[in-house]
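Of the protein chains in this complex, one is absent; all others appear in place.
This part shows chain A:
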Amino acid sequence: MTALARNSIGWLLPLTIILAWEALSRAGFIAANVLPAPSAVAAAFWKLLLSGELLRNIWVSSWRALAGFAIGGSIGFALGLANGLSRLSRDMTDTTLQMVRNIPHLALIPLVILWFGIGEEAKLFLVALGVFFPIYVNTLLGIQGVDPQLVEMGRIYGMKPARLFWRVILPGALPAIFTGLRYALGIMWLTLIVAETISASSGLGYMAMQAREFLMIDVVVLSILIYALLGKLADTFARLLERRTLAWHPAFQT
């Protein structure tokens, strides 16, 4: 099979579903007030795109997602590194972090609204908190899982700590870090959707909630589809990055 065929085969099933959906809608088997036809959703898409409303909301949501991810991810990564490399740091913070980890971060929504209102901070806080743990836990696991024989080898050859980190420890921890990254990307969208649905004055979640008020079911379905696409986009990006940096890994050699 050619590379193109292999890449496009994954899109065959969604395409079939959409076609069947359209056919069933037109034949009257699916009522328009339950689930609008794909063509109606496409029309809504076109209308919102022309008005600029759609792009603005996508932009707002993406910005929140990425900013929250950057904050939570970098703190999680830094703490994962610190606790993986330093026993003292781990002894001091890991127990606390493991306790906090067991609180579902979405359970904090009422508290977060009390603290921040429905401003940007509330959403950033929730997304950051959500992505923090998968990144933290997997970075820590990755570093602890680095083969001690390789670390000893690096020391024997006179690698200084910085060099040892860049050449042995970080590359060794990378597969686990990527697992955390992909997991965190999923949590990032999930958290944002919930946060925007509950309290927001812009963004995709807000757009969907507004549409619900006015019974614009095509816009609601459109928002859901866009979330799916954005999630897929983030995952594709992570995969691409993984492929590039883990080319040495037997799992990525074809």
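We take it that contacts are C-beta pairs under 8 Å (C-beta built on N, C-alpha and C of every residue); 3 or more make two chains touch, one makes a residue touch a chain; residues count from 1.
Keep in mind that, in the parts below, contacts and distances are computed from a predicted model.
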- Item | Chain left out of the displayed complex - its UniProt protein name, from "Sulfonate transport system ATP-binding protein", "ATP synthase subunit b", "Transcriptional regulator" or "Molecular chaperone HscC" | "Sulfonate transport system ATP-binding protein"
- Message: Using the touch definition from the top, which of A:54, A:127, A:168 or A:238 touches the missing chain?
- Response: A:168
- Looking at A:26, A:232 or A:249, which residue reaches the missing chain? A:249
- Contacts of chain A with the absent chain, listed as residue ranges: 149-150, 152-154, 156-159, 163, 167-168, 171-172, 174, 246-250, 253
